[in-house]
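With one protein chain held back, the other chains of the complex are shown just where they sit.
For clarity, chains are labelled A and B in written order, and residue numbers in each chain start from 1.
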Amino acid sequence: MTALTGAVLAQNALSAADLPQIGAPAIEYGTLSPVLAITATALIGVLVEAGAPRRARFGLQSAVAIVGILAALAATVWVSIHDLGKVSFEGTDLLARGKTVAEGALVVDGPTVFLWGLLLVFALVSMLMFAERGLEGGLSGFTGQAAVAPGGAGEREATMAGIEHTEIFPLAMFALLGMMVFPASNDLLTMFVALEVLSLPLYLLCGLARRRRLLSQEAAVKYFLLGAFSSAFFLYGIALVYGYSGSFTLAAIDTAVSNQIAGQNLLLAGMALISVGLLFKVSAVPFQAWTPDVYQGAPTAVTAFMAAGTKVAAFGALLRVFFVGFGGAQWDWRPLMMIVAVLTMVVGAVVLIRQTDVKRMLAYSAIAHSGFILTAFAGAYEGSAGTATITSVSAVMFYLAVYGFSTIGAFAIATLVRDGGGEVGHLARWAGLGRESPVLAGVFALFMLSFAGIPLTAGFMGKWTVFSAAWSGYAWPLVVAGVLTSAVAAYFYVRVIVLMFFADPEGDGPTVAVPSVMTSAVIAVTAAVTIVLGIVPGPVLDLAQNAGTFVR
Amino acid sequence: MSALVVAVLLPGLAGICLALARAVVSARGAAAAGAAVSVLSLICVVASWSARDGAYAGEVDHPWSTALGLHWHLGVDGISLPLVVMTILLCVLVCWSLAADVTSTTDDHEGAGVVLVALVLVIETASLGVFSALDLVLFFIFFELALIPMWFVIARWGDPGGGRLAATRFLMFTVTGSALMLVGFVVIAVTAGTLQIPTLADLPDPLTGTVPLLGGVAIAVGLAVKTPLWPLHIWLPDAHSKAPTVGSVLLAGVFLKLGTYGLLRVFVSVVPEPAARLAPYLGALAVAGIIASCLACLREHDLKRLIAYSSVGHMGFVVLAISTMSEVGVLAAVFASVAHGLITGLLFFNAGWLKQRYGSATFDALGRGLYTRVPRLAVVLLFAATASLGLPGLAGFWGEMLALRSTYEPSPALDRTLAWTLLTLAALGVVLTTAYFVRVVRRVLQGAATPRDDDIDLTRTEAGISAVLAVAIVLLGVAPGLLTGVIEPAVGAIVQVAP
Partner (left out) sequence: MNVYAPILVLGIIAAAFAVLSVGIAPFTGPKRYNRAKLDSYECGIEPTPQPAGGGRVSVKYFITAMLFIVFDIEIIFLYPFAVAFDQLGWFGLIEMVIFIGTVFVAYAYVWRRGGLEWD
């Protein structure tokens, strides 16, 4: 026994010469420059927090964040011009452009760059909302002192002293970093790290509302607990898929899946667990329970950022994992995803009808819209060479653009309708807003019409693209379900418009706060995009379509 | 830019400008401007029609979004031109009536009268867009664009009691219908690979099989809501009767035509084979609608609701004509649509004037003996009613006559036995229509007069509007060739024309 053990140990003993040669990795700094710019912005933000005097911090932080995002946007444009060479892979002549970078950890291809652009624009718009200080008497919408008890003396002191948490900007930058890496990950481990990087700052940000602190803290705890839970599922799924395929890399997983190298049980379990983690992030039914609570409790600027950004990142990752990694097993996952899509649309739309709070309403609307996006995803239409028929990937990306702008705009308006206790959440108090402020109510109505998918708003074009992609992928039950649920949801959106324009105000009615130029800019830009994408969707749609499929 | 594009977009743009400038424009001025713009639009249409070369007058075709295959594709042919002209005519009259009388349809809210005119103009643009769109998605966009302003008109300016509910019901029905239609369009677009209606109508091998049939069903149901086809008509009586006068006129005169025109342009012509399979059902439902609406009218006590129900019946004739899928059927459908637009427009104008005088359009509120109390108004009402019941020599006669004629000799899509059964029942409907209009005449116009303080006969504007419509109705009644001559050459775009 001992002799045997000794022999085995001797066999396994390694000398320095046996160690593998470790070469310096090749890092494509130029191609990664958007990500690096955001990382640098976040770090500079932390340094500003450490070094700058308290009075100067807020202005400095917002300036750093906005300049950083603009730099990253410029870098993204540069990357899209220089680094998106066409590639071809075996067996198909579909359009794809881009390359893998950072030793295969990330892939910068058409969809990645498109999503980066979207995320950066959404973040830019959200940062303007973060930086809004005109609504709380010269202070931001975030709590001054998160550590003190809600409603206590400490809070009042902090407000009197004008203390503000300026860490929100670096935190948002870290979240943005995670969002950018998430859909660009070429292996599951990078993806997991990105998931955590994007989630943790958001958990924190959710708990920082200035008003209704307890609700905000509840939201943060809920989001954290459920988010951690779903991350664990995701990680477990990664482990099982690794067990099946022997690799974290999506391309290697694809090879393993296509060749069916082992029993399917491990793969199916792994796919299921990974999908739980991702579907949680896009708030698909049955993993949607956190959405209304978190959207309602979080500071509205954070909700806007989260609603638009997380959705973009998570859908990008969902598409990449399932189209690239599990593309060979699509007949296994597509039926399930179809069921999830229908459930998400139906539950989102039906529960939406009973909502009485603006932010919860927007949360259920977010769920329903996830369902619409899932129809294109479950359609899994990759396009065929030579035709211009819209593919699932470009349909999803276009819808994300459409939805993100409308939703940020809607949340921006929600920050302006106020009474003495802060934002007015209850929809009944929005009655008569059309008389109080016709322009604001009109723009909100525009967003509602866009959510409902009425033509000449961006929402219609979005719906058309996702349904046409789903139909091309032979997912016609989804199209029918989608159209019917959008009619159901339209009922609610119409009711909101009726309420604002035709109902008599309750008591004194809501007051509309006059925001600084930042929130006004957010509303103007989002409204303009909602109209422009509805009338001339061509350029953006072509951009999405030209992004091509994923590089593997 | 072609004159047609100007014609379509001009009213809407003018409407937006008016709405933006509502602080400085008076409601009267806005209405006058609206009428002027509509006339300009009419001139543009006529100009592009007289300069036509090819199947479609004023055709423009620009790619809009290559990824979607979406084109900015407009053009009018003989099928759409009559409807376009009728729409503009009705809009001019509506603006005229608003210009003369802005107090009755507005409230104290500042600029509301201007906004109403602006909404009417946007509705005009949307309707003209539907009638001239040659791209499925463009058709859908204009179709939906018409809804929202109309919904505002009904909800905001409609009856205080129930107007809002009626508006919401109107919107929900039509939005659901158009959603289904959109599904159908997606199906057709993906199956055929194009959205262009002329291309689809001339496909070398027409779409057949289950998938196009599904698409056809979706389109038909969507349009049937709008037309409306029994039993999907239940949004209509409330919407028509609770709407303000201008709303009722546009709803009946223009909106219902969006449905019938859609059945011709994007159903029969685009998916002929599925349409042929669905034709018997359409025909049966159309006749069921004729009978049901007549029976409802016999029991109705509100003039506006009665006219609304009678619209369901008249639309039944149109759909019956369409379901024959024959040349005469198409001719009948367009003719009857135009005739109904003019006649029912006049009826709703009348009912609106009465309602404005007496506060309600129920028979009890109107009292008896209008012949004595407001003789000229009563005569106009009598004229409109007789035109509506299809008196020979007036426009309504040719519409119904051609519809019945087409049912006598349908295309093979409609079984001969079924067609003749439908013909018999529809003829019964003609009789019933006469019966309920006679009932109206007896109950409201004749009888011992019950004078009231607000018995005011036709004002000058009202007389003018009545005269224009009456002239048009008589003209089409005595010289139907004016219209059929325009329609007939274009029938081939909808159905196969026998050589």
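Rule of thumb we're sticking to: a residue touches a chain if its C-beta (ideal position, glycine included) is under 8 Å from a C-beta of that chain, and two chains touch if they have at least 3 such contacts.
Just so we're clear, the structure is a prediction, and the values are computed from it rather than from any experiment.
Among the displayed chains, contact with the absent chain in the complete complex occurs for A.
Touching the missing chain, out of A:49, A:218, A:332 or A:542, is residue A:49.
Looking at chain A, the residues touching the absent chain are 1, 4-5, 8-9, 21-25, 43, 46-47, 49-51, 147.
The rule is simple: only the chains that are shown with their structure count from here on.
Averaging C-alpha coordinates per chain places the centre of chain A 45 Å away from that of chain B. Chain B contributes residues 64-69, 137, 140-145, 147-148, 151-152, 155-156, 164, 168, 171-172, 175-176, 179-180, 182-183, 186-187, 189-190, 193, 214 to its touches with chain A in the complex.
Against chain B, in their complex, chain A makes its touches with residues 387-390, 394, 449, 452, 454-456, 460-461, 463-465, 467-468, 471-472, 476, 479-480, 483-484, 486-487, 490-491, 494-495, 498, 501-502, 536-538, 541-542, 544-545.
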